[in-house]
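Each remark here refers to the structure printed beneath this line.
Omission of a single protein chain aside, the complex is shown with its protein chains in their original locations.
Residue numbering begins at 1 within each chain, and the chains themselves are lettered A, B and C in the order written.
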Amino acid sequence: MRFSFTDDQLAFRDAVRDLLEKECPPQRVRDAWTNVDGRSGAWDALEEMGVVGLSHPEVAGALGVDEIAVTLILEETGRFGLPEPIVEHTAVALPAVAQHIPEAVTDTSLFVAGGPMVPYATSATALLLERDRQLYLVDRSAATLTERASVDGSRRLYAVEWEPSNAVEIGGPEDAALAFDRGALGVAAQLIGVAQHLLDTTVEYAQARHQFGVPIGSFQAVKHHLANVALGLEFARPLVYRAAHSVARRDLDRSVHVSTAKAHASDAATVAARVALQVHGAIGYTTEYDLHLWMKRAWALAAAWGDAAWHRARVGRAILDTDPSEEQ
Amino acid sequence: MRFSFTDDQLAFRDAVRDLLEKECPPQRVRDAWTNVDGRSGAWDALEEMGVVGLSHPEVAGALGVDEIAVTLILEETGRFGLPEPIVEHTAVALPAVAQHIPEAVTDTSLFVAGGPMVPYATSATALLLERDRQLYLVDRSAATLTERASVDGSRRLYAVEWEPSNAVEIGGPEDAALAFDRGALGVAAQLIGVAQHLLDTTVEYAQARHQFGVPIGSFQAVKHHLANVALGLEFARPLVYRAAHSVARRDLDRSVHVSTAKAHASDAATVAARVALQVHGAIGYTTEYDLHLWMKRAWALAAAWGDAAWHRARVGRAILDTDPSEEQ
Amino acid sequence: MDLTFTEHEEAFRAEARAWLEANVPRPALPSGDTREGFARHLEWERMLFDARWAVVSWPEVYGGREASLMEWLIFEEEYYRAGAPQRVTQNGIFLLAPTLFEFGTAEQQDRILPRMASGEEAWCQGWSEPNAGSDLAGITSRAVRDEAGGGWRLTGQKTWTTRGAFCDRLFGLFRTDPEADRHRGLTYFLVDLGAEGVTVRPVERLDGDEGFAEVFLEDAFVPDRDVLGGVNEGWRVAMATTGSERGLTLRSPGRFMATAARLIDLYRRHADATDPAVRDAVIRGWMDAEAYRWQTFWTVTRLMEGGRTGPESSLVKLFWSELDVRIHATALELLGPRAELVDGDDAAWMKGWQFALSGPIYAGTNEIQRNVVAERVLGLPRR
Partner (left out) sequence: MDLTFTEHEEAFRAEARAWLEANVPRPALPSGDTREGFARHLEWERMLFDARWAVVSWPEVYGGREASLMEWLIFEEEYYRAGAPQRVTQNGIFLLAPTLFEFGTAEQQDRILPRMASGEEAWCQGWSEPNAGSDLAGITSRAVRDEAGGGWRLTGQKTWTTRGAFCDRLFGLFRTDPEADRHRGLTYFLVDLGAEGVTVRPVERLDGDEGFAEVFLEDAFVPDRDVLGGVNEGWRVAMATTGSERGLTLRSPGRFMATAARLIDLYRRHADATDPAVRDAVIRGWMDAEAYRWQTFWTVTRLMEGGRTGPESSLVKLFWSELDVRIHATALELLGPRAELVDGDDAAWMKGWQFALSGPIYAGTNEIQRNVVAERVLGLPRR
C-alpha cells in the first residue's frame, strides 16, 4: 500500500499547472462565455503539450500514463476553470474510440461524450453516446443538435437527437459502464480543483476585506465556514485518487469507488461555492467579479455525470441490497 | 383568525408553572430515577389542583377546557421535567376511557396509553392500547408486563403482552387515531418545554462560565449554536399550538398538523440537547450535573409516539401521494 | 384561539383572488430586474394601484384599504398563489414607507406616498457603500450644508442598489457631522437620481440581470424638505426601516407556500426518477413553509393585540432566507443533470436558486442576525 503519486506524475501535473496559469487566466474563462464557441484558447497549448491526446492507448502506453495521471491533470483544469470538454474528450471518448475504431482518430478529431446533454457538440467530430447500455459513436452530421443554455455560460450545451441506425456501435455494457465511470471520475477531479480555487480565493478575500475595523476572516463564524470547506475537501480528495486507481486497475468495485468519490466531490464543491458567496457577500453576487465563474462551474459539474444523490443511491444498491454473505 | 391564548388559559398555565416550580424541582426529577416507582411527588399536587383530571369530559365541559389548554400545561410539565405519565393519562387515556366507559373512571384510577412500550404500567389501573386500528382498555392484571430500561431512568417503561380477548374494546379506527394524535401532540408540547429549559440553562451557563478570560457565551461559535436552538424553538412552538387547535376542533387535517408539530418539536429538542452538551462541555457529561436529566428526556420523547422521520413520512403520504386536484 | 378566518377576512380573500385571477398577466412578465421588464412591471403596479391592491394596508387617502395585518397576509397569500409579478416597488412601499409614516412630515407624506404607491416614482435604497456592508455604520458618503441653496450637497458612492438603474429616487444615509461617533452624525436623505452630480452605473447580478447599480454622487443637491426625520438623526430613523426589512414585511409566508407548492408539483413530475432521499427534503420544505406561516400568524396576532416587534425579527429573517435556499436546493436535486439549464420549462429554479442565495446576505448577513439573536434575544454578552 503506497497511496501517493510518483515524482513523474507530480512533475507533469506541475507543468500543466504552469501552462494553465499562463494560458488560462480568469479573463480567458470569462471570454469563453461570450465568444463564438466557448473556447478559452488554452486547448491548443494543452494539445501541443500532449495533454489532450494523452489518453490515446498508444500514447498512454508509451508514456506509462493511466487514469491516475489524467485525474491529477483534470483537477488542475478544474482549478483554472478550463471551459473546454477535456473530460468528455480526453478522459472518456478518446480512449474508447481509439480502442475500438483506432482509424477514426486523426490529429484534429474532437470527440465528446455525454448525455442527456452534450457540451461542445457543434465543435466535435463525433459524439460518444449510450443507449440501452450500448456505446455508440455518432457522427456530428448524423445528430440533431439543439442548443441549451447552462448557468455556466462557457459550457456550450446541446440536446442531442440521434438514432442507433445512423451510428457505429463500438461497445457493450462493460464499455458503456467504463465510459460513464471515467466521466464521473473526471468531473469529480475537476470539482476538487474548483473547490480548491473557491477556498483559496475566499480565504484571500477574508484576509483582505475589513469590516468593523478588522479583517472579516478574524470572525469566528467566517473561520468556521471556511474550516468546513477545508474539511470537505480534505476528505473528498483521497476518494477521487482512490477511484482513479480503481479505474486504472479495473477494480471490481470500481463503480462504487467512483460514486463515492463523485458524491463527496460534488458535496465539497457545492459547500465551497455556498461559503464562498456568503463570505464574499454582495461583491460575490455580481458578474463583474470572477467568483461567479467558479460557483457556476461547481453547480454545473456537481450535477453532471450523476449528482450526489444519484451516486449515493448507486452505492446504496451495492452495499445494502446485496447478500451480506457475499461480502469480504 | 386570532392565534393566541385566552387570559384564562394563560393564568391557568402560570398557576401550574408556579406549582411545578415548587413541587417539581430538579432534585425531585433526579430522585425519580432511583426511587421505587419513578414518581416525583408532584403528581399529588397536580391532582389536587385539578390538572390530572382536567381532561375528563365532565370537568373539561364544565370549565370550558379543551386540548389547547391542556397543551399549554403539558409544555410546562416538559419544562420542569415532570416524570409522571401525564401525557399518557391526562392527554390520551382519561378522555377516551371517560367517553366510552365512564363508569371505569374512579378518583384513584390511573390509565396509561402507549405502545410498543408503556411507561408506568405497573402503577396503572388499566392500559389503553391499540391493535389493528381498534382501541382497547386492558386491565393491568390482564397484561404481562416486562420492565425495560430507558436511557431516561425516570421513565419506567414496560413491554406489554396482552390479548384482545382479555380486554374491553372501546373504540374503532377514528378513536385509535385520535388517541394517537393526542399522544403525539402531548409529547410535542413537552418537547417544547424541554427544549426551552435546555436553552435557558445553557444560556445561563454560557454567561457564567469563563475560558480565555471571557464568558464562553461571548464566542461567536457559541452564540450561533444557541441562536440555532432559539430558531428551532421559535418555529416549532406555533406549530404545536396550531395542532392543539386542530385536535380540539377535530380538524380534517388534524393528523398532518400533529405530525408537522411533532417532527419540528422533536428536531428542536434534539438540537437543543446537542447544543446544550456541546456548550457545557465535560461538566454536562456527568450525571452529577442536572443537564443530563433533560437531555435524556429529550432523546426519549423525540422518539416516543413516532420520531421525526416517521411523522415526516406521514405528512408525505398526505401531501405527495394524494391527487392534486383534490387539494384546495 | 380561533384559527378560522372571519367572514370579513374570507370576503377580502375572495375579492383579492377574483381580481388576481382576472388580471395577473399571462404569460409571466419578463424579469423586473431588466430595463424592459421593469417598465412592464410598472404598468402592472399601475393596475394594482387603480384597483386599490398596491398598498392594501395603507390609509385610503394614499390609495390603500386600511387592511389589517391579517388581511395583508391574506392578500400576500393570494398574490403569490396567483403567481403574480414581483413587486418592483417593494423597496419604497415596504422599506421607505413605514419610515415615512413614522418620521415623515405631513408634507412629505402627502407629496411622496401617492406617487410611490402608483409607481409613478420608483424608489431604491442606498444603504451599502464599498466599505460599509455588514458594517453599515462605516458609511463615509457625506453631506455638506448649502445654506444659500437651502439644502445639502451630497458626495460619495452607494453600491448594491437594487434596481437602482431604473429607479427615480434613492433613500439612504449620509454623514452630516464628520466629527461625531460612527453611529451619530448621519442623516437620512431622499435623493433625486436625476439631479445634477448623480451618476448611476448598472452592475450585472449573479443571474445575469442588471439588478444592481452603483450610484456616484458629486456635490449633488438635496433640498431641506428631503431630509427625513431630522439632521444627525439618521441612524435611529434608518433602524426602523431595517427592522421592517428583516421582519415580516419583506417576506410574507405566501411566497414560501407558493414555492413549496411548486416544489411538490416538480416532485410529482419527477417522482419516478427520484431517489427517495429527496422525497424527505420535499416534505421538509412544505413543513417548513407551514412553520413559517404559523409563526407569522402567531406574531401578527401579538402585533394586532398591541405588541411590538423587536430583535426577534432576526429569527424571522434567518428562517425565511435559509428555507428559501433549502427549497431551491431540493428542486435542483430533483432536476438532476437538468438543474444547470437556464432555458426551458424548469429554468425558474436555477434562477430562483441564485436569487435565494442573496437572502442570507442582504438586509444584514445571517452571521450578523445570529449575533443579534444571541445578544439581544438570548442576552449573551457582546465581545
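Note that in this section a contact is a pair of C-beta atoms (placed from the backbone, for glycine too) under 8 Å apart; a residue touches a chain by one contact, two chains touch by 3 or more.
None of these values were measured; they are calculated from a predicted model.
Seen in the complete assembly, the chain not on display touches A, B, C. When the whole complex is considered, the residue among B:15, B:45, B:59 or B:117 that touches the unshown chain is B:117. Annotation: of A:40, A:154 or A:260, A:260 touches the absent chain (contact as defined above).
The hidden chain makes contact, of the residues C:121, C:209, C:226 or C:275, with C:275. Contact residues of chain A toward the unshown chain are 1-6, 68, 199, 203, 206-207, 214-215, 217-220, 222-224, 226-228, 230-231, 234-239, 241-242, 245-246, 249, 260, 263-264, 309, 312-313, 315-316, 319-320, 324. Not every partner is drawn; the one left out touches chain B at residues 116-117, 148-152, 155, 157, 210-212, 216, 219, 221-222, 274, 277-278, 281-282, 284-288, 292, 295, 299-300, 303-307, 309-310, 312-313. Mapped onto chain C, the footprint of the missing chain covers residues 275-277, 279-280.
In this section, only the chains that are shown with their structure count from here on.
Taking A-C and B-C together, the pair of chains sharing more C-beta contacts is B-C.
If you average the CA atoms of chain A and of chain B, the two centres end up 51 Å from each other.
Inter-chain centre distance (chain B to chain C, centres taken as mean C-alpha positions): 39 Å.
In chain A, the residues touching two or more other chains are 219, 221. For chain C, the set of residues touching two or more other chains reads 367, 370.
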